[in-house]
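Rest of the complex left out; these chains stay put.
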Amino acid sequence: MLLARVIGTMNATLKHPAYDGHKILLVEPLSDSLERMGDPFLAVDTVQAGVGATVLVAREGGSARLAVGDDRAPIHAAILGIVDFAGDRDVR
Amino acid sequence: MLLARVIGTMNATLKHPAYDGHKILLVEPLSDSLERMGDPFLAVDTVQAGVGATVLVAREGGSARLAVGDDRAPIHAAILGIVDFAGDRDVR
Amino acid sequence: MLLARVIGTMNATLKHPAYDGHKILLVEPLSDSLERMGDPFLAVDTVQAGVGATVLVAREGGSARLAVGDDRAPIHAAILGIVDFAGDRDVR
């Protein structure tokens, strides 16, 4: 799992019903000092995270499907929670 | 999942029947500002995306097999949809 | 699996019950000479590792779920043990 920051939203025309009712957000990975680290990617939101929020993200198919509660969803990244504290600082 | 742009087509002589009727496209990953980011790869098309289209891609075996609806397909990347809006811009 | 050092703690507001009772730690990957190597990430603790400890980490969904003993947990990294010796040196 990794720390990430929500940096934007995305809309797409998707055929698969597993995406109905789920928002897909653009996130950027963060280091332990909360600096951007590596390439942004897309994750399904499960906690109504807003742009700018620091979040805990799962980036693996099994975890993402378990997080949204749908074993047949073609997703492999999901936001699991809002981070309150990381490393040595409050982030909320 | 990631944003990507379709950059070309590919033809190969493939033995596995799971590939019948599926087009394989060359895609390049895109950043949140829609710049090329990282190495191009191959993804099975499920939405009839054209060259130049901005797409949402799953890059994981489970997700790709779920997207094409075949649990026995030896594929691990699939185009899931056409992106309309990403970050802060329309892309269509 | 990889060598890593625990570098901090993290608190998040998480919906999924699989996270109840598990501490999530920030870890940094280590080289064979125990230098930081690559980007830090988050792993579920299973051995009560303290900050500064050198640990053996699994970074794959199946292994992490087996380590915590919950096939439905949306996690993909877990600390498996405390390292006593690595390469050519004692680390405890």
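By written order: A, B and C. Residues from 1 in each chain.
Criterion: a contact is a pair of C-beta atoms (placed from the backbone, for glycine too) under 8 Å apart; a residue touches a chain by one contact, two chains touch by 3 or more.
For clarity, every value in this text was computed on a predicted model and none was experimentally measured.
J.: Every chain here is the same sequence and 3 are shown, so how many copies does the full assembly contain in this file?
T.: Counting every copy in the complex, the total comes to 5.
The working rule: only the chains that are shown with their structure count from here on.
J.: Averaging only over C-alpha atoms, locate the centres of chain A and chain B and give their separation in whole Å.
T.: 20
J.: Report, in whole Å, the distance between the mean C-alpha point of chain B and the mean C-alpha point of chain C.
T.: 32
J.: So in the complex, which bits of chain A are touching chain B?
T.: Of all residues in chain A, those touching chain B are 7-16, 18-19, 24, 26, 28, 39-44, 60-62, 65, 72-77.
J.: Which residues of chain B touch chain A in their complex?
T.: Chain B reaches chain A through residues 1-3, 29, 31-32, 37-38, 46-47, 55-56, 58-64, 66-67, 78, 80-88.
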